[in-house]
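Only one protein chain is missing; all other protein chains are in place.
Here is chain A:
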Amino acid sequence: MSAAASATRKQDMPPPGGYKKIPYLRVPAKSYFTGFQMLAGYAVVTAAGMYVYYLTAKQIHREEIENRSAQNVIYPLLIAERDREFLKQLRRNRDEEAKLMANVPGWEVGTWYGEPVYKTLPKDTLVTPLFKEFYAHTDYKSYAKRAHLKLWS
């Protein structure tokens, strides 16, 4: 071994002041609340939410009642008007059928050559006709307007 080589060698040593400590300890996240505090918070928030829900539900219920109340007032008006128009239209339909079938021998209005649809009912009973029967003598447009009313409103 030569003297020059041994002079340049330097032993690997720890840095001055020693190595850093090995961080082996657990570092927990900072906790703001304890478990019981969080449970209490949950209870408070839920209670507040339920209270607001109760208030809103009460108000909605009240408005529904008010709405129904107003509708109940208007209902007789609408029914009265509807009844008059309905009876007028029934007469128009009957006259139209009589006119249409005037040339058919043996035809009686509202029956199948004298055979009534309802045999057991008293003579003067008003049976509401089926929807398509009621609109039988009109054009398709009027029929469709009423039949598909829900699609438009």
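Operating definition for what follows: a residue touches a chain if its C-beta (ideal position, glycine included) is under 8 Å from a C-beta of that chain, and two chains touch if they have at least 3 such contacts; residues count from 1.
Simple rule for what comes next: contacts and distances are computed from a predicted model.
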Looking only at the UniProt record of the hidden chain, which name from "UBC core domain-containing protein", "Phosphatidylinositol glycan anchor biosynthesis, class F", "Probable protein phosphatase 2C 42" or "NADH dehydrogenase [ubiquinone] 1 alpha subcomplex subunit 8" is the right one?
"NADH dehydrogenase [ubiquinone] 1 alpha subcomplex subunit 8"
For the full complex, which residue in A:Phe33, A:Tyr118 or A:Phe131 touches the chain that was left out?
A:Tyr118
Across the whole complex, list the residues on chain A that are touched by the chain not included here.
59, 62-63, 65-77, 79-81, 83-84, 86-88, 90-91, 93-94, 97, 108-111, 116-118, 123-127, 129, 133, 136
